[in-house]
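Omission of a single protein chain aside, the complex is shown with its protein chains in their original locations.
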Amino acid sequence: MKRVLALVLALAVAVAVALAAGRTDRAAAKPEAGSLVGTGSTFVFPLVSKWIPAIDQAYGTRVTYTGTGSGTGIAQITARAVDFGASDAPLSPDQLAACKGCLVIPWALAAMSVPYNVPGVDGRIRLSGPVLANIYLGRITTWNNAAIKALNPKLNLPGTKITPVYRADSSGSTYAFTEYLSAVSPQWKSKVGFNTAVNFPAGVGARGSSGVSGIVKSTAGALTYVDAAYATTNKLTFATIKNRSGKFATPGLRGIKAAVSTLPKKITSVSQLEIVNPPKAAGKLAYPIATFTYVIVASNSGSKAADLRKFIYWDVTQGQKFGPPLWFQPLPVPVQAFAFRELKKIQAGT
Amino acid sequence: MSVTPVDPHDITVRSNGLRRRRIVEKGFGVVAILAALMACAILAVVLGTVIYKGFSQLSLSFFTEPRPLFGEQGGIADALVGSALIVGMAMLMAIPVAVLVAIYMSEYAGPRVSRALRVVLDVLNGVPAIVVGIFVFGILVVGHGQSAVYGAFALAILMLPMVSRATQEILDVVPQSLRHASLALGVTKWRTTLSIVLPAAIGGILTGVVIAVARVAGETAPLLFTTSVAANTVSLDVHGALPTLPVLIYENSESPDPNAQAAGWAAALVLIVFVLLLNVLAKFFAGRKRRKLEGS
Partner (left out) sequence: MTSAPFEPTATPELDLRRRGIRLGDVLFKGIAIVAALAAVVLLAFIAWKILDLARPAISHFGLSFIWTDVWDPVKEEFGALAFIYGTVVTSVIALVLATPLSIAIALFLTEIAPRRIAAPIATMVELLAAIPSVVLGLWGIIVFGPWVRDHLEPWLQGVLGFLPIFSGDPSQVGILPAALVLTIMIVPITSAICRELFLRVPRDLVDGSLALGSTRWEAIRGVMFAYAAPGIAAAVLLGLGRAFGEAIAVNQTIGNRNVIPTSWFEPGNSLGSMIAAQYTGATSVLQAGSILYLAAILMVISLVANVAAQLIVVRFERARRAV
């Protein structure tokens, strides 16, 4: 009898403790200085994965990061549930206002590859912006469509149905890709537009960069848009995309470098960093769907400010050298300088 | 419930089609057997696939190493620890309340109140797990950030009606003579309840608890909003978000990376073995309960 009574009492106490603990201030419960928590973009995840052990070694700063999608990154930092958010899309004016004093700092640069799964084609498929737009609009439905054939006169394209795959979650990849489609296709712009999530007229949705790559890998005829690192790690072939010079560019480092070559020498605002569909002056190599990706932090970061400054400074300087093997192009100098200026605004506050 | 009587006239009419009746009789048997076989076959296929794809991944390091970062190999230690902590906390939150609710229903409340409470619990049991997740997100996570405690709270909400109903059903079959004997000896009602009625019912309560744990251990939806933004490190800090097995399986399920897929299968195997063991345990408790109550 006493045993049961004691058991019940112990359970009741445990509940009380658990509930009380749940109510304690979260700030007090957060790990002490020297550790940072972030979430967001799955696009930048491969690179951040390399940074985490390196920064731990360099400064002893323990960083934890989960790829949950850019939309989640924005939402989480807006709610101050994490120390930093990561997004491939810059914040819209509304989002910036909602985030109350958030800084948007470019910290990586990469290309959005367009991997496909078309069995039996010997050679790399070439695509153009308008063709991509028509595929995602559901107007081009088979791989042997005349418009694709015209771009690939040497290839023997099968009549396989095209399954365009898009991100079901709220994603910066979707932002960059739809921004590009809006730039090259007036129909896309008027019918769909661009955002971190849009109303895709055709196709199949999957979660995260790995989700869309997964569907492409297992579905004959599928294509998607994803970080080049995901495409290559998962052995997917990506298309070359026609740029404004009329050449077919690859999402490689030279393609990205050319795409940012026309950026102004002094960057004063994130809005200058939109680099999809770069002008003809960018050159023959310029890949048309490249994007900067951003870290979003609160300018008033309390006890985390020093660690955040150190972490992001390291990322935009030494961290960049981890990029090339993962198809991330190191940041151009003017962008780096812009990041430095923004970094200084991260303060402990009052 | 009035039972439709078998109309004798109808039968004589039908007996004319004796052949047809025999065919229908045979057909019904075959269909029923096929249906049962199909259910078993589906179970075999699902379990077989999970074992086939997951077993080869299992190794000591799979249990001791955390999830890998991008494109590497690793284990599930972080998710195992997180799941264990969260389910444990959910049990601590749900069981005492659930048992008290059941005690109120069977020891104190009148039949009408008791029946109403039963309906409330059954309806609570029917609230979709993802709605419970949103609810906890709305009242706790917004403004505080994700935390394992909130995830446990969401799971506790799912456990509460399951444990309550199981407990109440078993309390109802504890013989009244036990209570009367104890009360007649001058023992107070609350002591009778705690020291006579509950121990007599403990087998059934444990069965209910174990089944509820088995169910919530595999729940993903409530955890997505409460404790999914978690690092891949083994952590005991329940105030931060912790990784869990179901969320890990969910995330790996769509991955094109064979390593990640394999890890997903292996994690699924671990989860299924755990859940099935709990079910076997529940059967054991249920058997003991029956013996005990029959014996008394």
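So that you can tell them apart, the chains are marked A and B in the order they are listed, and the count of residues begins at 1 in each.
Keep this in mind: a residue touches a chain if its C-beta (ideal position, glycine included) is under 8 Å from a C-beta of that chain, and two chains touch if they have at least 3 such contacts.
Given the structure is predicted, the values throughout are model-derived calculations rather than measurements.
S.K.: Who does the absent chain touch among those shown?
M.R.: Result for the missing chain's touching partners among shown chains: A, B.
S.K.: Looking beyond the chains shown, say which of B:Tyr150, B:Phe225 or B:Phe285 touches the absent one.
M.R.: Touches the omitted chain: B:Phe225.
S.K.: Considering the whole complex, which of A:Asn152, A:Ser171 or A:Ser210 touches the chain not shown?
M.R.: Missing-chain contact among the listed residues: A:Ser171.
S.K.: Among B:Ala77, B:Ala90 or B:Met105, which one is in touch with the chain left out?
M.R.: That would be B:Met105, which touches the missing chain.
S.K.: Tell me which stretches of subunit B touch the chain missing from the display.
M.R.: Residues 1-4, 6, 8, 11, 14-15, 21-22, 24-25, 28-29, 31-36, 38-40, 42-43, 46-47, 49-50, 97, 100-101, 103-105, 107-109, 115, 117, 119-132, 134-135, 137-139, 157, 160-161, 164, 188-191, 193-194, 214-215, 217-221, 224-225, 228-229, 246, 249-250, 252-254, 261, 264-265, 268, 271-272, 275-276, 278-279, 283 of subunit B touch the chain absent from view.
S.K.: At which residues does subunit A meet the chain that is not included here?
M.R.: 68-72, 74-76, 92, 94-95, 98, 161, 163, 168-171, 192-200, 203-207, 215, 218-219
Throughout what follows, only the chains that are shown with their structure count from here on.
S.K.: CA centre of subunit A versus CA centre of subunit B: separation in Å?
M.R.: About 38 Å, centre to centre.
S.K.: Please output the residues of subunit B touching subunit A within their complex, sorted ascending.
M.R.: 69-71, 89, 92-93, 95-97, 99, 140-147, 149-150, 152-153, 191, 194-196, 198-199, 202, 228-233, 237-240, 251, 254-257, 260
S.K.: Which residues of subunit A touch subunit B once you look at their complex with the stated criterion?
M.R.: For this pair, the touching residues of subunit A are 1, 4-5, 8, 11-12, 14-15, 18-19, 21-22, 24, 26, 29-31, 37, 39, 45-46, 49-50, 52, 62, 64-66, 68, 72, 76, 79-82, 206-208, 210-211, 213-218, 229-230, 233-234, 236.
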